[in-house]
Structures are given as structure tokens and as C-alpha cells.
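Notes follow once the structure below has been shown.
All protein chains but one are shown at their positions in the complex.
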Amino acid sequence: MRYLPKSPADRKAMLQAIGARSIDDLFAPIPAEYRLGRDLKVPRQMAESEIVDWFRERARENGDSYATFLGAGAYYHYRPVIIDSLISRGEFLTAYTPYQAEISQGTLQSIFEFQTMICELTSMEVANASMYDGSTAAAEAVMMAVRLTGRRSVVIARSLHPEYREVLTTYAHHQNMPLSTCSFGDDARLNLKELEQSITSDTACVLIQSPNFLGTIEDTTAIAEIAHRKGAMLVVSIAEAVSLGIVEPPRKADVIAMEAQSFGVPLGFGGPYCGVIATRDQFVRQMPGRLVGQTTDRTGKRGFVLTLATREQHIRREKATSNICTNQALVALMVNIFMTIYGKVGLKELAKQNLAKTAYAAAQFSKHTKVLFAGASRFNEFVVQTSEDPYAINSRLLGHKIIGGLPLKKFYPELGNAALWCCTELTTRTAIDTAVGLVAESERSVKATKEEVDAQEVER
Amino acid sequence: MKHKTRKATRHVNQNEGLIFEKSSPGKAAWKLPPLDVPEVDASALLGSSERKDLGNLPEVSEIEIIRHFTRLSTWNYAIDLGMYPLGSCTMKYNPRVNELVVRLDGLANGHPYQPERISQGALRIIKTLSDCLLEITGMDAITLQPAAGAHGELTGLLLVRAYHQSKGAPRKKILIPDSAHGTNPATAAMVGYAVENLKSNAQGMVDVAALTAQMNDDVAALMLTNPNTLGVFEQEIHKIAEIMHAKGGLLYMDGANMNALVGKVRPGDFGVDVMHLNLHKTFSTPHGGGGPGSGPVAVKQILEPFLPTPVAVTRPDGTLAFDYDRPQSVGRVRAFYGNFGMFVRALAYILANGPDGLRQTTEDAVLNANYIRKGLEGAYDLPYSTPSMHEVVFSDKLQAKKGVKTMDIAKRLIDYGFHPYTTAFPLIVPGALMIEPTESESKEEMDLFVEAMRSIAEEVEEDPQTVLDAPHSTRVSRLDETAAARKPVLRWKPGN
Partner (left out) sequence: MPYPTDYKYTKEHEWIKADGKSATIGITHHAQESLGDIVFVDLPKIGSEIAVGKAFGSVESVKAVSDLYAPVSGTVTEVNGDLATAPEKINKDAHSAWMIKITLKDPNELNALLPASDYEKFVAEEG
């Protein structure tokens, strides 16, 4: 097998050196009744060309080169070419966790830069080296607030990504953490009066998303004021990282739990992605996840090390801040390079393009059907309500190689035939016009059918 | 003879600073195409939500970014350069065809919410990988959702809890051997279980008498790593499983050491009820400097109803889909479906090997560890004489007499061009040296490794200071971790 660097002669020599007659001797510790006497029933060994062909077939079955209007926590942005050029270097791709700092300075310094840029973007004072994804980052941030306040319950905005909420429910279930929901108003923003009433003396934190799942930007300052006044912390989840290029970060939040996938991480059918937690210096010892710190070596030269490790599982064991062992180093490096490429000016321009495409699309849709929640600002997602079921409309769109917005009925049934549409800098005007055209046609045809039916009613 | 090795300090490649230190206004590495829709006034659209300033983000050109990260990369050790003898990490070769297939357009750009009709490729990958992993483990059902090993452990214990809850009471405790990895007790605590330690016997295996005494109706499960962290196969595993099952408990297996078992024996066959796998260990997905990983959890049928939602299913017409109608599910442990990019890579690895390749891989892994064990016997203290599988644990007992500890030996190993082995773990061996070569090491590499370790043992006798001051040949010498923890500096600031 071509990944195995041994010749039959090597194996023979090694067995001899060990004093074993055959390799079976080395597996003698396994009780005979369990030893597998047959081949595993997995596909036969394939040549490299066959492997590539097999996956090419799968890629074809998976609808390549479709225009997409999907967002909802995973965003389709352009990935500059040098990201893969650099992360594919063996020294990054095949390196281990940087526990041996002297021979991992490449990884450690780039994480230090990552932590710095996340702080700048989020307006927080310290950021970790990444979490699994936005959903688990939000859950871990909430548990951080519970530890810090000594309180147990959590108020969650109904406009938080529904799957993030599911994850938190799973985590909270065994931690004795009661969860309650606060609804949104006609502008899709959190209902502040209801929030005021939901927070009790046992509320550890309020968890919101901004821009929220429906695309609307929350008034995080007002929400923070209410939460803090009642002794609770504010945790803000950010699912669309590009928004930070043009939308004010939630400066009054205590903890920000981000999903950085938009920054150069491929959509990849849902993972791996890149969560991050950012917070204030005073909370750092309760923050989970790896942290890289700056220090000096024996000659006074600047270097970087993993630090504050005593929060982590390998030392604290059952008293750890979390059981997390990994960080998403390779994808965090993609994010790092992306932020470096776009930088101070580019991220703003990128965000503005997203804003422009979305504003155009929303305006075009609203000529033919309802675009909900127009009362408040949005970034790059909006909700379109149609007479026809969005599944049917999307079915027709697929014929034009367009993937329409996410139908929302299973998450927000009260919105009826609504779907969540997302435009990024990669969305073309042509795609928007085609999609709008098909929705317009749908509205006309429903209206026509209705008129026909009404006319028949009158006849009777 | 004492060597004075000079570190390279003047060369620009060795002195690359932080990217912020190269930034200056007006430099750019980006260019966006012109808008095909009207420009917008951000202030008008966003009002007070408009962000005016992006702070101290860098402004640099493309070549500076390429040089910056290329230079940084040269400061890293990596599998592509040489062996990582790290115990229980299974640092094997990361095949490059994996990197090609994961970047194919339909897979790399698939949105998790796109219609099932155009997701059949992704679903087939998920189903094929699932089937292979079930065959390899001898289990009945599987979830690919957990993002890493520890996440898999969390999921596994959630399943344990849900199972017991369905039988009337969740029970209170998890038994964990004192040789276990730190994630095990940390995870048990997160799921609301108390942790009870299980002592190992003189052979470094589970003390069956102690287990019998400690097993009762309050114990939900035993979390076992097999082979254990000493690299030793639990020979009484059938007794262990029986003791647990007799009192209604479950046997959880930490699959970190599967590299000793694939194709030779299946955990499902020796009584395991639930286990997690590490795709980034056994199945060759790259460590990437610390992640991402992927931690699928495989279970016996009794735990199937509780699996995280959704579950991949085959419809009567043969198409694949996700099933969300799972009333007894523990819920979700993350958004979307799991680290799909890692599924692609792991499956490519399995297809490249086939049944014969997988078996040969395991045999080579065990052969390699035993070869190194033989080569180092005598030079280092071997605390347990029980046969090793894919990893071997020595201790620094002989060297400690000269004041040299496992960490010092590890640092000196760097000067010989190897990454250190795992130091100071498992905790039951004071001053441990935990070595796992994996099947990816050739006889030539391992001979060099054994030679290096023997040389260091000699240095400890003749010139211990050289070992104590190691490493001598790296770009930075030992870093002050105390200062880093006392006064943490966790970000760059302008004016630094």
C-alpha cells in the first residue's frame, strides 16, 4: 500500500529484531474469540485516479455551478486564491498542536495575529484561538456567563439561529439551566419591553444574534443597558462576519460568540467552520478554548506560547472550563489570511458591496411581493413573503440553476409562505433579476387564478 | 565535548515580525469587481448602526502576505518534515489526494441548506463513510455530527444519559480509569455526572476486582480507552463488559487508539455500547496546527433512537435524505451536519486503502511501536512489561538520577530533528515518555529515532547540562511560560 514506507524485507528484519515469528505474535494480546478472521467489508483498494473519479461523480450529483441565495449561518463569499496556496503548505497543513512552542512558532504567531484582528473587529479586549463553530461558541459563551455570574437561567432571542438554539438546549439540559425566549416585534428586532420583564435575578445572560437570523440589526446598546441594569450579562452571537465591515460591533456586549466562516472558509456542506469567543480582559480566566500569549525566550527574543492552559481539560480535568481540546487551527488560519488580505479598507468595501446587492434585491422583490421587516436596518439577508409556497417557487428556480431563499415555515410558521434570502458580493444582478422575475410570475399567476375562482364564485 | 550551536538570528526569514508591523495606509492585497447594481449610501441605510472605523486592521500587499506566512511556515515542524512520536495522537501521513477531492466544486461550495435533490453527492459521501465506519467498529448506528474527539465524548455521554433516563433514572456516576485522557472527566462533568476514579492494576490495566466493587446501580457507564494509554490491550475486556452490563451499565470506549485495532478486531464485537472515533487520528485527516478534527460516535442499536438530529437515511426510492423526525433524540450538538470536509478526506483515505490496506496499516503501526520498544529497552526504564500495541510508554526514572526529566529529554530530541514524544502523560507513570510512531514511519526513520534517543541517554550520563539547556538549534530557545501566564499578553497593540 503506497502510504506505507516498508518493504517486505524491512518487516522481516524488524520482526527478527523484536524476536517475533510473525506479526500475529504482536496481536496475541487480543483474545482469540475477537480477532477478525476476515477482510473488512469496505470498498476495495482504489487507485488515485479512481478515487478522484469517485468524488467527481459525487460533486456532479451535488449541483455544482448554481447561483445561490442561501445564507442562514453559512455564507457564500469569494475566497482569494492565496488562502489555499498558503494553508496547503505542509508546515501548516500537517503540523500538530503547538504544545512544543520552539518548533511551532509559525502556528503560534499566526494565531496571535488572528486573536488581535478578531479583537479589533469585535471591539473586545481578548479573543481565543477559535471554537468548533458559531453554534457551539454561543453555547460555550452562555456557560461562561453562568459561571461568571453564579446565576443559572438564560433569556434567548427568538431571532437567534434556530439550530444555535437547539445546540444550546442540548448543552443546557444537563447543566440545570432554564431557558426562556423573548420574541421579536414587527421590525424583527427584540421586543425590549418583553425583555425587561423576562430578566430575573436568576438570569445569567441574554443571548441575541446581530444581524439576527431574519437579517435585521439589533439595538445592542439598548439591550445591554437593560441586561446590565438587572445584573445579567449580554452575549451576542454574530453569524455573518462580513457584517463587521460596515455594521457597528456590539461594543456593550460582555461576550461575543462569532462564526468566522465568511472569512475565507469554504461552505463545504456545513463544516468545518470557525467559531470564536471574544470578551473583556476581566473574564479571560473563564473563557474556554486555546489562547496564545506573547513572551520572550532566554535571550530576550520575542516568541509565542499557548498560555493560561490551566483552564483546560488536560490539566483541570473535571474542573475545566470546558472539555474542548481542539481549536480550528487550519480554518482559523484561512480566516487570518482573509482578514489580512482585505484588511482595514477592503473589509469595509466588501461589506458595502454586500449591502448594495441586498438593497437592490430587496427593492426589486418589493415591487412584486412583500419584503418583511422593512422597519429596521439589515445587512445582507431579508425575508420575502409570497402567495405561493416558497418550496414550489424554489423548485422552478432550480430549473434555472438558481437556489432560492430558505423557506422559513419550519422555524417561524406564523410568517406563512416566507423565505430568507441572502445576497453577497458574488450574487449577480442577472441572478437577482431572474429570481425576482420568477417570483413576480408566481404572484401574477396566483392572482390570476384567484380572480378566476372569484369570478366563478360570482357566476354561481 | 560540548557543542555551541549558533541559532540563525540575522536572516530576514528568521526575524519576520507581526503583520501589523508591516502595515501602512494605501497598501492593498484586494480588488473587488465593479458593482452591477446601484451604489448605496451606508449611512442612509444603517443610520447609527454604521461602522465608521475598522481600527488597527492591517493594510499590506499580496507579496507581503505570501512572504509573511511562508516565512512563518518555515518555523514549524510538520509530519511532512519528520516523525511525531506523540502517544495517542496518531500523527500519520496526510494524503494529498484528500486535499484535491475536498476542493471539487460541487463539494466545496455546497450549502448545507441546499435542496436534497442537489445534495445527493454529499449525502452519498456521508452514507458511504458511515457504512465503512460501522463495519470497522462493529457497531450498529452512527452520527457524524460531533466536531472533534472531545465533542464526540460529550455526545456519547449524552446518549448514555438519555438511555438511562428512558429506563427510569439517569444514574449518577461515570467510572474513569486513572490513566485516562483529560477530556474524559471534563466531559463527564459537562453532562452532569460525577466522576469516580478507577485504579489500574500492576500491569497498567483495569483492576477487575476494583471494577466489580465499584460497579453498582448508580454507575451509568465506564469510559475506557482500548488499547489504554499505556498502549496495552485490555485482555479482560469481556469480563469488563460483562460486569458493566450485568448491572445495567454501559461500556463507553474512547476510540483514540483505534490505530491498533482497525481490521484486526472490532469494539462492537467485544462488548462496547458506544464509542467515538477521531478522524484526525486514525483516518488521516490533517491536524492543521491544532484542528479541525471530527469525532463521529458509533453506537449499538439500543442507543440508536437517541442519536443527534438529523440522521441520514435511504428512502424507499433509493434517494438519500436527512430525517428530522426523531422524538427521542438528544438534540443537536452543533449546527448543520458535522465537519463534512473531514468526512471527504477520511473516506478518500479508506478508499485508498481498501480492506487489505487498512489491515496492513494496523499491523505496521503495531510492528513499528514494538520495534522502537526493543530499540530503547535498557536505555530507558520500562515501567510495565505488558506487551505494547501501537504505542509504548517509558519513564525518565534512570535519567532522573542525574536530574534530567522527560521534558528535558524531549527538548533535546528537537536538536536531533524530531518532534518530542508525549511527556508526563499518562499520569499513572511519573515522568512518562509516551511514544507512538504510527505506520507512516519507515525502518530508516525509526533507526534514526532510536539512535537519537540512545545518544541522548548517553549525554545524560556524560554531559547532562547539554540536555537540560536544550533545545540549542531552534530559532527561539525555551520560552518563558511563567511570564506568559502571570501577565498575559494576548494581542498586539499599536505602540508595542
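The letters A and B name the chains in turn, as written, and every chain counts its residues from 1.
In this section, a contact is a pair of C-beta atoms (placed from the backbone, for glycine too) under 8 Å apart; a residue touches a chain by one contact, two chains touch by 3 or more.
Computed from a predicted structure; not experimentally measured.
Student: From the list B:321, B:382 or B:485, which touches the chain that is not on show?
Tutor: B:485
Student: With respect to the chain omitted from the figure, which of A:20, A:309, A:374 or A:426 is a touching residue?
Tutor: Looking across A:20, A:309, A:374 or A:426, the contact with the absent chain belongs to A:309.
Student: May I ask you to list the residues on subunit B that touch the chain which is not drawn?
Tutor: Those residues of subunit B that touch the unshown chain are 424, 481-482, 484-486.
Operating definition for what follows: only the chains that are shown with their structure count from here on.
Student: Centroid of subunit A to centroid of subunit B, CA atoms only: how many Å?
Tutor: 21
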